[in-house]
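Below is one structure; the comments refer to it alone.
Note that one protein chain of the assembly has been removed; the remaining protein chains are unaltered in position.
Chain nomenclature is as follows: A and B, assigned in order of appearance, with residue numbering initiated at 1 for each chain independently.
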Amino acid sequence: MQIENIKNWLKINLFSSWYYSLISIIIIYYFLLIFPKFLDWAVFNATFIGNEKSDCKSSGACWVFIKVWFNKLIYGFYPEKDLWRINLSFFILIFTISLSFFIKDKFKIYILFFLILIFPIIAFVLIKGGFGLEYIETREWGGLSLTFILTFFGIIFAFPLGILLALGRRSELFFIRYFSLLFIEFWRGIPLITVIFAAAIMFPIFLPQGLNVDKLLRVAVGIAIFESAYIAEVVRGGLQSLPKGQYEAAKSLGMGYWKMNFLVILPQAIKAVIPGITNTFIALFKDTPLIILVGLLELLGMVNLAKSNSYWLGLAVEGYLFVGIIFWFFSFILSRYSQNLEKKFSSERY
Amino acid sequence: MKKIRINSFAVLAFVVTFIFTTFNANANQTRENVIKRGSLNCGVSQGVPGFSNADASGKWTGLDVDFCRALAAAVLGDPNKVKYTPLSAKDRFEVLKAGDIDVLARNTTWTLARDGGLAVEFIGVNFYDGQGFLVRKAANINSAKKLNNVKVCLETGTTTELNLRDYFNANKLKYEQIGFTKADDAVAAYDAGRCEVYTTDKSGIAANRTKTKNPADHIILPETISKEPLGPVVRGNDENWVNIARWTLNVMIEAEEYNVTKKNIDSLKSTTDPVIKRLLGLEGDLGKNLNLDNNWSYNIVKLVGNYGESYEANVGTKTPVNLPRALNASWRKGGILYAPPVR
Partner (left out) sequence: MFSSNFKNNLKKNLEFFNLLPQLVLIFILIFLIYSFIINTEINLKSRNLNFGFDFLNTNTGFDVQFSLISYDGSSSFLRVYFVGLLNTLLVAIFGIFFATILGFVIGVSRLSSNWIINKLSLVYVEIFRNVPLILQILFFYFVVIRSFPNPEKSFIILNFFIANLQGIYIPKFLFVNFSSILFALLISLIGIIILKRYANKIFYDKGKIIPVIKISLFFTSVILILFSLIGQVSFTIEFPKIVKNFGIINYVGGVKLVPEFIALLFSLSLYTSAFIAENVRAGILSINKGQKEASRSLGLNDSQTLKLIIIPQALRVIIPPTTNQYLNLTKNSSLATTIGYPDLAAVFAGTALSQTGKAIEIIFIVMMTYLTISLLISFILNLYNKKIAIIER
């Protein structure tokens, strides 16, 4: 019976016609050819133990490289004795987010409030310093933690700005509408690289002499504004999808512009476009490595630095694979999560 | 309605703060800023062994790094209070001008266009260099004049590519330029076989040769196609800071000339030689000219060392970089290092 089932499955799914059979066989052949070799390289012949490149066997991957540089890849040049400050910040973040899965819906708004308004301040003080903590210059930040910091900063900055721009673009006020339109189209029309170059190289010329805005901050704001234009377009899609009746109903209840938008329109509009918003956040996350072009070293930048260290040459594959897996993991999880949300919301939409 | 009013007040408050910050700026106080900050921000290369290079624990070493350390020793009394920013050749000047770093010590060539046009000030030369070529031994080439129809890997945004074109055009040789934004990428490309030639300053070639898989497979061609006096750079609009940086370098050079070293400096305290006395801050009031206290020069030599010590430890013949002193010896020993008198 069991065998019969398998046979059936194979027939329907792999060998339904002669050309499908041919393709299936070719693919299986190459898979069997390549995959074991890859496993050999990545696991069975790989070196995990040791502290130097000379400990590695040439036939397999040298994961020692990742191990030795691990702290640098995660924390950049952040002082070793202060690493707890970054860890604590991320612990708070993860703790609050996981908390939100266990508590009642009506308290979730407080968590959101905490994450958007209070947590950034706590994290900033912890990581940057102040209130008795030693100041750590942003040039010492780096690695994966910088990737996350930039992504988080981008989200909490780009999201509200994007919403305002979306509202502005649909506003009845002539000047505000066209300003929003131009603003959005401008940022969407240029590559992020030029934004980063401009933030790092050109923007200081616009500032008064002696006023130095930190380079990381300049670049982070540049990225956030850039992404906010994309958020605006996504939110606008949500706004357009709402039936007119929602606006009319809100107005007939005597609500003003802001009240109407924030209590009635936006919650529905945003719910409708959560996948789009998540995709924009994933794009933001994947865009952060671009800052290596102006000498800021997040995860990919640190790997680039490590792989060209004279003692660790020729380990680009291991390094890139490590970075790729990390980025892939987070992007994949996020996109799956948004798909689930989409399914959940699509069933409960008005 | 009420809400709108509050919002516009918020906007007004923002504008007022902005105006306030806009016109409440103070420039040209690098020394004060460094002291207030408690650390020196130093722009270095993204990794040139012997000049500025970080290891896995994040510790920076090299000749350029030693200059930054000396500067920190002079201003802050502690050579370890330096924060390093690795920079590509492309954005180094912009970052300096933007105020993100206090000094740029990144094997940078002193040229008229840069000194005059970029609003930065070269404070001296800490390495006399010239551009050269690295080729494979197997290619069996012994002169740059035979480099026809070659692909040349280099780092863009430097004087290197300008010299290269001049040289090949003058010798009527054909070449193809493969430019990268990072020196490491250019070396790696050369090493992989993307190019037959790698070019940069000879010091850089010697340093970067250690980054090839098998350094012994490559040779440096004898030709030196340009003058490359490499030196630290600061912003030009801060005279006090320019002087501090300039005389930090001069102290290192003069200390070597008078054989004042890290080791013997304390035993020299009883010396009668006025030059050494001035170097040690025992005579005169030289620090005051720079708005520093009088043991600034003592700190430089004691905590970092003189130029020769730094050279031998980082790029000398006993290191993997293996560069003989040649031009970079003191003028008394056949080189051209000649510091104006520290007095």
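Convention: a contact is a pair of C-beta atoms (placed from the backbone, for glycine too) under 8 Å apart; a residue touches a chain by one contact, two chains touch by 3 or more.
Source: prediction; values computed, not measured.
Q: Pick from B:Gln29, B:Thr61 or B:Thr156: which residue touches the chain that isn't shown?
A: Only one of B:Gln29, B:Thr61 or B:Thr156 touches the chain omitted from view, namely B:Thr156.
Q: Which of B:Tyr84, B:Trp110, B:Phe127 or B:Phe180 sits in contact with the chain that's absent?
A: If we include the chain that is not displayed, B:Phe180 is the one touching it.
Q: Considering the complete complex, identify which of A:Asn8, A:Ser59, A:Gln209 or A:Asn340 is in touch with the unshown chain.
A: A:Gln209
Q: Tell me where the left-out chain touches chain A, residue by residue.
A: Its contact residues with the unshown chain are 12-14, 16, 20, 23-24, 27-28, 172-176, 179, 185-186, 188-194, 197-198, 201-202, 204-209, 282, 286-290, 292-293, 300, 304, 316-317, 320, 323-324, 327-328, 331-332, 335.
Q: Counting contacts across the full complex, list the positions on chain B that touch the omitted chain.
A: Contacting residues on chain B, toward the hidden partner: 1, 4, 7-8, 11, 15, 18-19, 22, 27, 89-91, 93-94, 97, 116-119, 136, 138-141, 146, 148-151, 156-158, 161-162, 164-165, 169, 175-181, 185, 188-189, 192-194, 196, 236-237.
Going forward, only the chains that are shown with their structure count from here on.
Q: Take the average of all CA coordinates in chain A, do the same for chain B, and state the distance between these two points in whole angstrom.
A: Each chain's C-alpha centroid was found; their separation is 36 Å.
Q: Under the stated contact criterion, what part of chain A meets chain B in this complex?
A: My answer: residues 68-69, 72, 77, 137, 139-140, 200-201, 204, 208-212, 214-215, 256, 258, 293-295, 297, 304-306, 308-314.
Q: Looking at the complex, which residues from chain B come into contact with chain A?
A: So the residues of chain B touching chain A come out as 1, 3, 21-23, 25-29, 39, 41, 46-47, 49, 53-56, 58, 83-88, 91, 94-95, 97-100, 181-182, 184-185, 187-188, 210-213, 320.
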